[in-house]
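After the structure tokens below, expect a handful of questions from me.
One chain of protein is taken out of this complex; the other chains stay put.
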Amino acid sequence: MAEQATEYNSRELLACVASKMLEDRRSVFVGTGLPMVASMLAQKTHAPGLLIVFEAGGIGPEMRVLPISVGDSRTFHRAVAASSMHDSMSVSQAGYLDYGFLGAAQIDVYGNINTTVIGDWQRPTVRFPGSGGANDVGSFCHRTILIMGQDKRRFVEQVDFITTPGYLDGPGARERAGLPAGSGPHRVITQLGVYGFDEETKKMKLVALHPGVSVEDVRENSSFHIEIPGEVDVTEPPTEEELRLLREEIDPTGMSIGK
Amino acid sequence: MAEQATEYNSRELLACVASKMLEDRRSVFVGTGLPMVASMLAQKTHAPGLLIVFEAGGIGPEMRVLPISVGDSRTFHRAVAASSMHDSMSVSQAGYLDYGFLGAAQIDVYGNINTTVIGDWQRPTVRFPGSGGANDVGSFCHRTILIMGQDKRRFVEQVDFITTPGYLDGPGARERAGLPAGSGPHRVITQLGVYGFDEETKKMKLVALHPGVSVEDVRENSSFHIEIPGEVDVTEPPTEEELRLLREEIDPTGMSIGK
Amino acid sequence: MEILLEGEGELVGWHDPDENRKWILENKPRDLRDKQMSVEDAVSQFVHDGDFIAFGGFGHIRVPMALLYEIIRQKRRNLIMAGKTAVHDIDVLIGAGCVSKVEVAYAFGHELRGLSPAGRRAVESGECEVVAEISNAGYQWRFLAGMMGVPFVVSRNMLGTDTLKKSACKVVKDPWSGKPVCLIPAAYPDVAMFHVPRCDVYGNAQIDGILVEDFELARAARRVLVTTEEIVDNDVIRAKPQNTVIPFFLVDAVCEVPYGAHPTEMPYLYFFDEEHIGEWLRLSRTREGVEEYLDRYVHGVEDFEEYLALVGGVAKLNTLKRVEQYRERVQAPWLDED
Partner (left out) sequence: MEILLEGEGELVGWHDPDENRKWILENKPRDLRDKQMSVEDAVSQFVHDGDFIAFGGFGHIRVPMALLYEIIRQKRRNLIMAGKTAVHDIDVLIGAGCVSKVEVAYAFGHELRGLSPAGRRAVESGECEVVAEISNAGYQWRFLAGMMGVPFVVSRNMLGTDTLKKSACKVVKDPWSGKPVCLIPAAYPDVAMFHVPRCDVYGNAQIDGILVEDFELARAARRVLVTTEEIVDNDVIRAKPQNTVIPFFLVDAVCEVPYGAHPTEMPYLYFFDEEHIGEWLRLSRTREGVEEYLDRYVHGVEDFEEYLALVGGVAKLNTLKRVEQYRERVQAPWLDED
């Protein structure tokens, strides 16, 4: 097994963990920031056959540097197609995109996420950017992966606003609402660990803890009950090679993984 | 006034008459054959500012030779845009195209036309090509112009199949059906003369006769009653210059106007 | 939104959007893989009896004739054909007895060249059935809905006509304007076939000039077969990504077939072979003539190159190139039959 690094920051860990979730020969709908880093890392390691699609129209690029925006020219550098949002969104609605990444300000036990407002919608305490492509990713991609910070204010009983659908109010709810069958949240990655959703109940459950994190940390940082299975994996820390790729090749300026 | 020609064939006359109906600084949705000839002639004479659009995606071409098909490369020679059918049909549905040309195997008093079948639809006596872009032109363009041969079998009480909407069953019927408001048949040009539609009744009426044609000829060649106003114009025969343009510049092979 | 009218036409090629998403998930690879194969293999692997098929291009333009001839050679039967301005393609296929059903926007005619003897004979005798009518825009938008993975799109054409009554469309009241609108159901052809000027081994295909319906059709179809004038390096594609009309993940087979659109036109490269089209129109006036044509040009040749030699070889192809490029005037038998 590859040599493991001892020195790495939380975002580097998240990028590596997210990257490993992307199977080779699959497609991913990529948003700004860590998702880009994770997808580029996957292509450079275990998933050279990963197809990257950007909402603004960049399809299958060979990115030379990390884009700042999902619409800048880096997203269609040596792309197989420089197309449009209508094209990207249509092929994802039609079922061509397997993975999608999302961030969130709040999430509930069913994986419903809020990136719109804290407080009342009309007169919000905090106004966030809104859906952007998040609702589209969460509606269309076969499997969505969330990357977010975890604490009691973020892992909440009820989100202030359902911007993007998780499993709504439970099993079958997505299909009843008319959302594409079989789609929905696949994993949630936080600074503490990795979560999945129970097949039966569609409720969030712990899948793995990051090195040095305890089940108590997980409980203390969620306002809702997270199912803890008998056996809990520990995530693999970044290898030296992964860190080298992240720091030297993918994000040398540290715009996403920090410095 | 320009010198009038004495020798010209029926298609040359139709092309010239149709051409004069196209106002300058307007747009026209052009089909194969005489419509192309008429539109090109208009551009070379009184309507240099006429915008020509083809259903397959050719927009605003500077045609060097007469296209054979509405989709061949001649239709986008030095075009301002080489686009798609989705684009051409969308802008016409949105209201950007003023004139549209149609042909017909049968027409009734309300300008409903048939280019689909003679006889029963399931087991037709004669099968024609169907709508093609005709129904779209007849639905979307602000004013449609028909060019067709006239006799009792073509000018019928009831068409065997309404392929493309005229005024359906009378005043207001198009709007009741949901078709774009204010659109519909504008003129019908045959080897005998030019017809319009009564403002009130939406029924076909004679507007002008070609040189040497009598009102009796019109009556004898229609199975439905055509209103004959007190005053009937006589169409202008082609000028020598128009014939020169047609024979030497626009259709030297005679593929549309014959030889 | 009550339903005001339902067309009686047969709904061909529609799938529940979820069923189609599942099919795409299980059947369409996402990675760059070499999809080069022979025309024979492409047809035998991806075109089956009873399939709903559509050809790219328009009428006599950019039609993948090499694939079409191979379908005849392999004796496919009971194909359902998208009559999306289908002209030479559908006429020859019907003449060869491959097609049993057609949804018609435009078929059985050759535009200026006149009507199609073979196609009309089959329809008027009942050998080939027209199962639904629609308009060109209507068909285009069936593919748009398919590309988008939605059950239907809205339009304002066909309303009030028999074209709509014999279509698979429905009429409802728009909840905003209160006016009747036409709902056009999605179409997902089992196989769509295209001929393009350049494509790489993975299936990244570029088209020059108007796209007609190809952008939407390629995205709506389940299987996409591409023949190309030449296979270019992937770098050529990536150098001009804006020109890519069909990205690789939509494509199942790539076949290099120079002049693969003959006798139809390939914009910028070669013009219609009016002599050959004229020969077909003349021979297809009788069943015997159709047999004679097919024996000579389809069954009688080993491959497409032998066919090209038979239709006039290099000399003919050079002539068609000069005509396409305005350097020589078109010769067409139907021009002399006036």
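Order of writing sets the labels: A, B and C. Residues in every chain begin at 1.
As a convention for this text, a residue touches a chain if its C-beta (ideal position, glycine included) is under 8 Å from a C-beta of that chain, and two chains touch if they have at least 3 such contacts.
Note that the structure is predicted; figures quoted are calculated from it, not measured.
Undergrad: Shown chains touched by the missing chain?
TA: So, spelled out: the chain left out of view touches A, B, C.
Undergrad: With the full complex in mind, choose from C:D174, C:E230, C:D295 or C:D336 the residue touching the hidden chain.
TA: In the full complex, the listed residue that touches the missing chain is C:D174.
Undergrad: Considering the complete complex, identify which of A:S19, A:S39 or A:T75 is in touch with the unshown chain.
TA: Hidden-chain contact among the options goes to A:T75.
Undergrad: Under the stated touch rule, tell me which residues of chain C contact the chain that is not displayed.
TA: 1-3, 11, 14, 16-18, 145, 148-156, 170, 172, 174-177, 179, 181, 183, 185, 208-210, 242-243
Undergrad: Of the residues in chain A, which ones touch the absent chain?
TA: These residues of chain A touch the chain that is not shown: 32-33, 55-58, 64-65, 68-73, 75-76, 82-86, 89, 93, 112, 116, 121, 123-136, 139-140, 161-165, 168, 173-174, 176-180, 253-256, 258-259.
Undergrad: For chain B, enumerate the residues touching the unshown chain of the complex.
TA: Residues of chain B in contact with the hidden chain: 24-27, 49-51, 59-60, 62, 76, 78-83, 87, 90-91, 93-96, 98, 142, 180-182.
Quick note on the criterion: only the chains that are shown with their structure count from here on.
Undergrad: Taking touching chains as linked, do they make an open path (line), a single closed cycle (ring), a hub with spokes (star), an all-linked set (complete), or other?
TA: Drawn as a graph, the chains make an open path, so a line.
Undergrad: Whole-Å distance, chain A centre to chain C centre, using C-alpha means?
TA: 40
Undergrad: Approximately how many whole Å separate the CA-defined centres of chain A and chain B?
TA: 57
Undergrad: Taking the mean of the CA coordinates per chain, how far is chain B from chain C in Å?
TA: It comes to 28 Å between the two C-alpha centres.
Undergrad: Would you please write down the residue numbers of chain B that are in contact with two or more other chains?
TA: none
Undergrad: Multi-chain contacts in chain C: which residues touch at least two other chains?
TA: none
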